[in-house]
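Structure first, then comments.
For this depiction, one protein chain was excluded, whereas all remaining protein chains were kept in their positions.
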Amino acid sequence: MLAPYPQLVRAGYRRHASYWQASLGGVTANVVFGLLRGAILIAVLAQRGSVAGYDTAVAVTYVWLGQGLIGVVLLWGDTELSQRIRTGDVVIDLSRPWNLQAAMLATDLGRAGHAIGARLLPPMAFGALFFPLRWPEHPITWILIAAAVPLAVTVSFSIRFLLNASAFWLLDARGALAVWGATSGVLGGLVLPLSWYPSWARAVLAWTPFPALFQFPIDVFTERGDAFTLITKQLVWAALLLAAGQVVLARGTRRLVVQGG
Amino acid sequence: MTIIHTDRLHREFTVGTRLRRRRVTAVADVTLTVEPGDAVGFLGPNGAGKSTTIKMLTGVLVPTSGWARVCGLDPVRQRRELARRIGVVFGQRSQLWWDLPLVESFDLHGAIHRVPSARFRERLDECVQLLDMAPFLATPVRQLSLGQRMRGEVTAALLHSPRLLVLDEPTIGLDLASKERLRGFLSTVNARGDVTLLLTTHDLPDVERLCRRVIVIDRGRVLVDDELSTLRARFAGNRALVVELTEPIPPLLGLPGVVDVSVQAQGLRQRLEFTQAVNAAELIAAVAARAPLRDVAIAEPSIEDLVRALYATEDSPAR
Partner (left out) sequence: MAELPPVESSPRHRSVYPRILASRLRSQLAYPGSFALDVVAQIIGQAIELLGILVVFTQVRSLGGFSSTEVVLMYGLAATAFGLAILCVEQIEKLPEYVRTGQFDVMLLRPLSTLAQLLTADLALKRLGRVGTGLAVLGWSLTTLQLDWTPVRALVAATAPLVGAVILAALFVAANTVSFWLIDGQEAANSVTYGSNFATSYPITVYGPWLRRLMCFVLPGAFVAYFPALALLGRPDPLGLPDALRYSPPLVAALTVALTTLIWRAGVRHYQGTGS
């Protein structure tokens, strides 16, 4: 008998495949925002030619890949665990013979797999059709990006898991999730390239997992910086955050058992 | 004035995916009239078209064809006017404010329907007393039991003195005591003659207790529209005694009032269908005298049985 996790990946994929209207709507919104954000960057570059190594081709690639990654990496709307904690349903999840965090990660990777087709490729295709994208020069980049995106999903998942798990103590994780939703995009390099930020801000962000969400995968794709270093950093953050999640889950479970929810 | 009047009310839906669409008829040419003060049970199996009909009568759904007047109004075009004159209770969706104390929901309903203060108080006091709601008036709705909530739902629907009260599965999921309390209240309200009742249910005792008239609908068509007493005499109402025996015996024929006997499990279990005129206890005694009993059970007639009986009858009036 196989471990349940591969099946959970598939279930995560299939669960989202039925929401084609939502995918279509999400792509529409991402394309509109891509056009608007692209226009701002192009307006800046029209004056400067190049900012921090971003010429127009890199900038539009940055925008369209970023717009595609939103739906894959997922910053907003993941409240399932905190709600199940609040309602007490989490007891059912914990009583199953699996590692809850691993099971949820598997489901999330399946969801992300579906989002690559449904949410990442369409905006990229749109961008490629109407803008001069900068495609990778080295074939190996395609393999590296195939590693960097799942790692970005894993880092995003493990942070979301931690925030949701705060409901074990706070009962209501809404506030924490709202702050994450408001800040993660700008801290992760989705809103503007991090290399445009003042040096002090870059120095601080280098010590956080946020760049691993968007800036690193986009840098890998646009071949800026050493891809192996970027992916190694993603790996380290994923491992650290997942381990933290295990500790928090164990503590939270104990609290639940002791206090009876 | 006639409360409900429909003429060949018809509703179709398009179902299926884009690839395989088809039209389904939910309500087929339903023609009926309901007079003031009436109490009508609207029965039928799941998917028979009850809810669709009610949605058309209350202005929630537009008929595909046909015509309806409720309290003299066109339900869709005069929806808001109609809403002032009817009350609707859905067993499975709430018109109360989830996190407010029950009494505040009542206040809001009074305000929405512009019920004059004096009349509002009088009406509310009466409902609170009859339905024994005083102990939980200050409780937020989300903390009420289902039975308490349903009492609140019915009260909310009656505060503006509607001429017609529509109840869609009002007793679904309630325990026996709650059902009985609700039925008693509704029949009191109806008996005064100023509220007409239209109720859908799966629960035949609801009908027995509340309705003088029964409309049975199946696959969108009206199968029967008659007085309950007439209907009871003609069809259902037949209960069944299911006996488990310790040893197989031949069919228990010839018992008084038993209209049908079916034998199951090689004669170890027999099902005797008997009319309302028969006392179940006497029947059990009669069976016990003839066969060694291991267990007995009495099956109440269901809506499905009634519909089956209606179909089985040759002269069933198709509308």
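Going in written order, the chains are labelled A and B, and every chain counts its residues from 1.
Criterion: contacts are C-beta pairs under 8 Å (C-beta built on N, C-alpha and C of every residue); 3 or more make two chains touch, one makes a residue touch a chain.
All figures in this text were calculated on a predicted structure; none of them were measured in a lab.
Across B:Val76, B:Leu137, B:Ile172 or B:Leu255, the single residue that touches the chain missing here is B:Val76. In the complete assembly, the contact with the undisplayed chain comes from B:Thr52, out of B:Thr52, B:Thr155, B:Thr200 or B:Gln270. Mapped onto chain B, the footprint of the missing chain covers residues 1, 13, 52, 55, 58-62, 71-72, 76, 79-81, 83-86, 88, 90, 92-95, 97, 99-100, 104, 107-108, 110-114, 116-117, 160-161, 163.
Although one chain is not drawn, its touching partners on chain A can still be listed: residues 19, 21-22, 24-26, 28-29, 31-33, 35-37, 39-40, 43-44, 47-48, 51-52, 172, 174-176, 178-179, 181-183, 185-186, 191-192, 196-198.
Definition applied: only the chains that are shown with their structure count from here on.
Rounded to whole angstrom, the centroid-to-centroid distance between chain A and chain B, based on C-alpha atoms, equals 52 Å.
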